[in-house]
Each structure stands twice: as structure tokens, then as C-alpha cells.
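Everything below concerns the one structure shown next.
All protein chains but one are shown in place.
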Amino acid sequence: MADVVDGGVSAPAPRVQMRGIHKVYPDGTAALRGVDFRLHPGEIVGLLGENGAGKSTLMKILSGLLRPTRGEVLVEGHPARFRNPSDALRCGIGMVHQVFTLVPPFTALQNVLLGQEGAGLLRALPEASARARVQALLDELGLDVPLDVPVESLPVGVQQRVEICKTLYRGTSVLILDEPTSALTPGEADELFRFLRRLRDRGVGVVLITHKLREVLEVTDRVVVLRQGMVVGELSTGSATAENLAELMVGQVTGLRVRRTPRAPGQPVLSVRGLWVRDDQGRLAVRDLSFDVREGEIFGVAGVEGNGQSELVQALTGLRRFEAGEVRLEGQAVPTLEPLALYRRGLAHVPEDKARFGLALGFDLVENSILGRQRENQFLRGLGRLNRPAIVRYARELVERFHVVAPDLATPVRNLSGGNQQRLLVGREVSKQPKLVVAMHPTRGLDVASTVYIRELLVQLRDVGKAVLLVSADLDEVLELSDRVAVMYGGQFLAVGPSDHFRRETVGLLMGGVVPTGDADQPRAPSPR
Amino acid sequence: MRTSRALRPLAESLATVALGLVAGAVLIWAFGHPPGAAYRALVLGAFGTWEDLLETLAFATPLMLTALTFAVGVRGGLFNIGAEGQMYLGAVGATFVAGMVPMPAWVHLAAATLAGMAAGAVWALIPAALKAWRGAHEVISTIMCNWIALHLSMYLAINLLAEPGRAERTVPALPTARYPVLSEDSTLTAVVFVAVGFALLVYAYLWGTRAGYELRLAGENPDAARYAGVRPQRVVVLTFVIGGLAAGLAGASQVIGRPPAWSLYATLGNVTTLGFDGIGVALVGRNHPIGGILGAVLFGALAQGGRLMEYEVGVLSELVRALNGIIVFAMAVPELWSLIRRRFLRP
Partner (left out) sequence: MSTVPSGAMGRYRWLWWLAAAATVAATGRSLERVGLPPVSLVETGLLAMTPLALAAVGECLNEKAGLVNIGLEAIFMVAATVGVWCAELGRSGYVGLAGGALTGAVMGLGLGAVSVYGRADQVIAGMGLNVFALGFVPFLLISLWAFPGIHVFPNELMIPRIPTPVGQVSPVTVAAVLAAVLAHLLLHRTVLGFRIRAVGERPEAVDVAGLRVDRLRLLTATLGGTLAGLGGAFLPLGWFGALVKEISAGRGFIALACVVFAGLEPLVALGAALLFGLADGVASAVAVTPGLKERVPFYFVSMIPYVVTLAVVAVVIGGRRFPSTVGRPYARE
């Protein structure tokens, strides 16, 4: 399938090697089926694959967090058996997880020290003496981290540096990073890559778990591609192209790009004026936002997560109260935003976290198909009884129309794959005959087929004249699907304009809060108020 | 596929009960009794004769109702352990109407039943209100309400409902307000049909109506419930009220549906701990009204059979309640089942 590089006899012993790794989870899922992997000092290996391909599982085994069902791990050529992460750390293997493993109220220094306190259990935490050592390490690595602030108040990019520092403080020479750029701005990602190259030059072996082709091509020396728990290709980055990596990753060349024909938008469906929203901590997360979403257009909001997108969407869909502002639907003011009233006026909502908001995982497909629609007369009989036959008929229709794969309608949706869960949810929302569709991260964590399917569906909705508000942290998704794009930063839109006026680099800067100056393509910046 | 989905919880429940019995056998043995003989007496006592079986059902009647209180709570996302107190007041309410307010025959029976249910529901409104509008944790508030209810009910039993010359119990229910005894050889009365009927009604309500759907949705996923426009406060109140009705009926059933006392003891001795026992029943019944009926028969059998066990082998019937606790404890451990499946059911 692909040419295997540097398997020659002259190659030095790998720093770590994994042979014939199998992993079957307690629920019976086979995550890995005979994977071989090796890493040399001073190289960056990209571990590429779709969601669920087994990348994280493989590296969790290497870092001692999981135990393989079968297979062996060799460190410097000697078999090693890791019972927990500290065993792996002792062999110099450390992992930075996708979801950070930081204690939120602890300071960066305390987080680095956890487990490495260097004092008896009943002694005081020797923060003062450790500080010098941690600071020295940071200086040596060229990382800038404030040591005495609770990490929960640090930006995600800085939290990541704390994570990396934590790992390297333990003397790690094999560093594994799981999807490290998912919450970073493009600028921050570049900075991270420069740092990884410096580490490589110092002899550290780096594994970069990712599903983004761009990153693999940019920073790695060698790529290992996983699909359905097996290695389907291993090649040196120099000989790889985006096309052949994509083909290896998904199995066939798919039209990833969704075709979008130009279309003149109509009347505004959603009009927002001067909206202010607070987050759970009471901070103003959305600050004085004004925008329209019109018939037959997709209005995309790009931005790094945590810049007020969640609060904006929750306010517009009635899940969060807003402080001030005015929201109009089809020109009519909506005084209080309440979910059911909004649905009646034509709102469909694909929430950011389907398992949290949009589905009841313990309920079956039938009951999930009317979630949010349970008060509609077509699903009810006298005395407030549910019209079960009508609901079952409707659920079956959803399953067929939106290609939901499920054993039967009585299956709890917990047992469906993420893609099928999202198809059911999106199908339910779309079949409401909405006028406005609000979708947040609609393809997050989905397989490629479902991603393409849902993106196409959103474009179809736009083509038949619906207004679509798309909020996504996936910059490429926003740029590809939207007619108009806004970049959200710190609760405000730093720029709004037609999507073809934006260059990817410009958006990247804006996502980091940098407003580029002197750029000919510069879209309309917000007018000072 | 479908049958195995339905059978697995049943198998797990039965296995948990079996585990509880094994633990009980160890306790019986540790206190110097022969476990085999004790359990033979237990089974014989519960199912040996037709009368024993009816008596088992008589013990099961209040349990299926207090189990319902806990089960509806869990379905609505609440840990309502207030059945005990709600049941006391249900018994007081039923005793008051049945013993002190003369009425025509069948009306009186219905009125006494409803009075018990209403009293239970009203008492449930206290933790409901504290939860819905103050966010007070229901575990603490329902337990406090139980203790307050205990003292309040004893006070009412001795002062309001007292029969002159009979310090140990309240006025008895008038003959017009007594459920007909089904068999002279047992204490089973027609109230068992009311209990089963109420459980079935709650089942139909939870799974067959819009309001029941919303209640279960709020319990399954509160965020999704908000997304679906469900008001959390209303669900909290509804959940507590249904639970209170069930617990109140349980209390009433022991006064107007259980010979020979037909009254409430001044110590509340004929109702105490029935509310807590319902927790185990509900868990074994998988927090389902129908499962609760089956679980109640099982625990009813333990209670009835325990009497013969005490009489014949000398193992105190209090041990049955300890068994109940062990079963609850084991029901809490889902890993137990995957562990057993992994170790024993797979080659």
C-alpha cells in the first residue's frame, strides 16, 4: 500500500517500539488490531487517522494509561510492562492529553509539582525550592508560563504549555501530544510546532496525534496512518502528499469539499441588535453583538472556543438568559427567549454537545425523535397522552430519510455511533420545517461520511431558502460552507464579511485577536462604538 | 436482541438478591444458626401454604407503593428517600377520616384512602418546594422531614386520634372505611388491588403521557430537558407529589387495609421502616413500577418467611432488613455484573 521507510539494518535501535498491539475494551469494542509502532530519538512522528481509528488508544497504552489486551512494548529494545503512567514516566515517556489533566484551581507551579513534590507526605509543599528548578526548565525550553496564577484562569494555549512543562519536568524524552492544536489559534499552533522542532533537535522523540493533514505535512518527519485499529501506511513525510494521506486515512478518495453555488440571500430571518450575555461565572461573554442571518444564506461564526460562541448560541436558542439587547425573528421582536416558543416560530437547533443537550442517551430512538417536539399535536392524543403509533411512524421515517444506522428503533441511542446520533438529531431538527437553523460544531467528532453528509445537508437547507447560523471551531468548515463569515474574539465579532473575501491566514490572525492592518483584503472591521 | 435486553436487568436483579441471601447466610452462620434450615423455613414460611402466600402479598402491598415513591424520584432525577415520613402522615390522614369522620360505606372508604394519599403528597411538598425554589439537597431535606414527621405523627396519634383507654393505639377505622378482607386466614385485603392499580396507573402516566415523558427526560438528562422546554421546577414538584401520593397510600393501606389492628400504633410500629424498605424494592425492580410490584412480592416473601425462620430456627426476623440493605448495597455496584460476566460467563 505504501512504502515503508528506514527499515534498513543500519537503523539504530528505536527509542520505543510497540509490537502486535491489540486492545479490546470491556464493552467488546476492538480499538486496536495488531499495531506495530516505533519511535527514534530526535524525530517527530505523525500519528494520523480519523476519529475512532485507535490513535489515542495506542498512545494511551504507550504512556501506561491503558494496558494492551495483547502485544508488547519495548523500551530501548527491552520489553517493558507499564501498569500505570508512572511506570511509563520512569522510562521517559510522557503524554499531553487532548483534554488537559490539570487541576483547575491549582497554580501552574503546583500542577507541575503534583506527584513530584520531593518531600514527605506530611511535610509542607516545598514550593519555594521547586520554583527555581521549574523556572530554569521553562527558560531552557523557551516557554513563557506565569507560575502563580490558577491554571483555570490561563488561556488554553498557556495551559498546554503547563501540560508540556509538567511532562518534561519529569525528565521525559518521549513526548506524545494528542490533537494539540484543536483549541489553538493558527498562530499558537505555529508557535507550538516551532517548539516541537526545537525539542526534536535536542533529541526528544515526539509523537503528534492528529487528523489534520496540514499539520502532518508541516511538522513531522514520518507519518503512521491508522484506520480501524490497524496501520494502513507508514511513510516519510517527504514522500507524502495530502492526497495520498487522505486516501490512506479514509480508505477512498472522497469529495471532501461541499459544492456551494452562489445564491442571492433574501430577507433577514434572525436579527440581533446589541446583545449582551453572561457566562456561568457571571462574566460578560457576549458583548454588544449585532448581526443578521438572512433567508438562503449560511452565516458562519469562526473563532477559538471560549470566546462567547456557546453563550451566544445558548442565548439565541433560549437556553440562557441574556442581559440586554434585542432579538427579532422575521422582523418581529422576541421578548423572552424560551425554547418551545422559539421552536414554534421556526427555530431548529443543533446544539454544540449532542450528548448533553440534544439527546437523552438512555432513551431509545423513538423517544429521542420527539425530544423538543413532545408538545406538538401530531404526537399527542387526548388527555395529554402520547400518540405512540404516530411517533413510531415518524421515528422510522427519520431513520430512513437520514440514513441512521441502528439495530432497531428500541435501541437506546447510547449504543449508536456518534455519526448516527448526530444524523438522528439533525434529521429531527431539520424535519421541523424550520425557518432558521442554528448549528454549533455540527460535525465535531464524526466520521468522514457523516461529516460530508451533514455539511451537504446544511448547504441544501440554505439552497431551499432557510437561514443557517453555523458556529464552528473548525475554520475550514466555516470558510467552506458559509456565505458570510464573522470571526468571534472576546465576545465580539472582530470582522464580518463575505467568505470569499477572507484569506485563511487573515482569519487565523483574527481568531487570535490580532486585527491585521494594511491588508487589501481586509473585511469590514467593527466600527468603534 | 430484544429479549436479552429485557432479560438482563431481571437476571441481574435476581443475582443481586441471591448475593444478598448468600451474605445473609454468612451472617446467620456467624451468629450460630444453620443457614440451610433457616432458609428452608424462610421459603416455607413465605410460600408453603395458600395462606402464607396471601400473607406474603399483604406484606408486599405497602412495599410496592413506597418503592414507587423512590422509583418515580429516580426517574425524575431525584433521590427521594422521604417515603418513610410521607407514609406516616398518610397513615395519620387515613386514620383521621376513617376513624373520626362517619360517612356512608363506600364513600367513606374512598375518602379515607384519598385522605391518606393527600396527606402524603402535602408532606412531600416541603422537600419539593425547598428543592425547586431553594435548591436544597433532597437527601438531607427528606431525611429531616422523615424525623419531623415521626414526631408529628406520634403527637397526632396520641392527642388528636387517641381512643380513650387505649394508649397503645389510635381510634380504629370505622367498619365503613375498611377494605374487605380477602381471606379469613390472612391479613390480605382488597387494598392490594388499589396498590397494584396505582402502580399500573403511574406506569401508564410515566410512559404514556407527555408529562410523564418530560418527567423522565428531566431525570435522564436535565440539559436535554431544558432544550426540550421542560421547566425543572415543575418536574421536581410533580415527581415529589406522585411519590407522596404513593407513600400516603402505603401508610393508609396499613390502617384501613390491614387487620387485625385497623388503626395506627402510638409508636407507629405498624408502619415504621416500610418507607426505607421500599428503596431496596425499587432498586431490585429497576426503578420501574411493574418491576417494583415483582420486587415487593420478593421482599414481602422475605418479611413473611422471616417470621417462620425466627419461630423455627431462632434467626431473628430483623436480619431480613439487614439483607435488604446488603441487596441495596450490591445493586449500587454495576461493575459487579461486568466482573461476574467477564469471570464466569465467558470461557
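Order as written gives the chain letters A and B; numbering starts at 1 within each chain.
One rule holds in what follows: contacts are C-beta pairs under 8 Å (C-beta built on N, C-alpha and C of every residue); 3 or more make two chains touch, one makes a residue touch a chain.
Please read all numbers here as calculations on a predicted model, not as lab measurements.
Set against the missing chain, the residues B:Ala46, B:Leu130, B:Leu245 or B:Leu294 yield one that touches it, B:Leu130.
The missing chain, though absent from the display, is touched by one residue of A:Gly20, A:Gly34, A:Gly77 or A:Pro104; that residue is A:Pro104. Touch with the hidden chain on the side of chain B covers residues 31, 79, 81, 126, 130, 134-137, 139-141, 143-148, 151-152, 154-155, 159, 273, 276-277, 279-280, 283, 316, 318-336. If you put the missing chain back, the residues of chain A touching it would be 25-26, 60, 63, 65-66, 84-87, 89, 95, 97, 99, 101-106, 110-111, 114-117, 119-125, 152, 166.
By our rule, only the chains that are shown with their structure count from here on.
Averaging Cα coordinates per chain places chain A and chain B 47 Å apart.
By the touch criterion given at the top, residues 26, 317-319, 338-340, 343, 349, 351, 356-363, 367, 370-372, 374-375, 380, 383-386, 388, 407-408, 410 of chain A touch chain B in their complex. Residues 1-2, 5, 208-211, 213-214, 216-217, 220-221, 223-224, 226-229, 338, 342 of chain B touch chain A in their complex.
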